[in-house]
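A single protein chain has been removed from this complex, and every other one stays in its place.
So, chain A:
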């Protein structure tokens, strides 16, 4: 296991170093392809390598046409396998926090909740890896109010750290009977206003927590980015009067997420590189829109 991990790490570093040259190669191939299609003369810088490039283009298939990046690597098999999520909390959780985590368990399909007990994070991550779990979600709190969410993609994947605000749990709403039971079908997702590169990255991280839904599923989970604050909403809809009228019923907890860090390793890797860190105390922090628009 250790050697395997070492090998994988070396592989990762090597592929990362190749990324640059691969991108250049891809660029050349693209130019050549374009020139060939349009019937224009081949650009002069490609004259020497034209023969080799042509051969490679012929041997390419759909997959190889897109340049790969390590980011894609992390979620490459995510589409093939269904995600398997483990939910847990910080140590000694309070009752409201455990309630909130139970609600989250219902929100994410294919998820399991585990009591934290006295386990160390590294132990948890090891056991997750051996059980083939794809994502680990940790929820933290402050005096009963959930205030932190850590989403870690497991085989060496990225970890996203969110702060939670304005949490409204289903337990808070008194009129439980009116709400009814929560549908457990695989939900459709709406990811709104994630336009920057970091926004896209966050969108993929959140997206791959959910499996592929059926087209006629009535359950909708929304992550809407407004001003770098991501609003999570969970609705069930009905179309009572034909396709145009839509009746939304809110179900499930509602909270705001604020991304403050993305790390390129799992939770337990303290020295992992940071892809993004929130800097709220620089002078231009008001102007910065990291997630989009």
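Everything that follows uses one rule, which is that contacts are C-beta pairs under 8 Å (C-beta built on N, C-alpha and C of every residue); 3 or more make two chains touch, one makes a residue touch a chain; residues count from 1.
Assume contacts and distances are computed from a predicted model.
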item: Among "U3 small nucleolar ribonucleoprotein protein MPP10", "Alkyl transferase", "MAGE domain-containing protein" or "Ubiquitin-activating enzyme E1 1", UniProt-listed name of the chain not shown; value: "U3 small nucleolar ribonucleoprotein protein MPP10"
item: Touch criterion as defined above, residue of A:20, A:39, A:118 or A:243 at the omitted chain; value: A:243
item: Hidden-chain contact residue, picked from the options A:21, A:44 or A:62; value: A:62
item: Among A:153, A:201, A:235 or A:263, the residue in touch with the chain that has been omitted; value: A:235
item: Residue of A:35, A:57 or A:224 touching the missing chain in the full complex; value: A:224
item: Residue of A:67, A:96, A:148 or A:211 in touch with the missing chain, whole complex considered; value: A:211
item: Footprint left on chain A by the chain that the document does not show; value: 62-63, 78-80, 165-166, 188-192, 203, 207-208, 210-213, 220, 222, 224, 226-229, 231, 233, 235, 237, 243-244, 246, 248, 254, 256, 258, 280-286
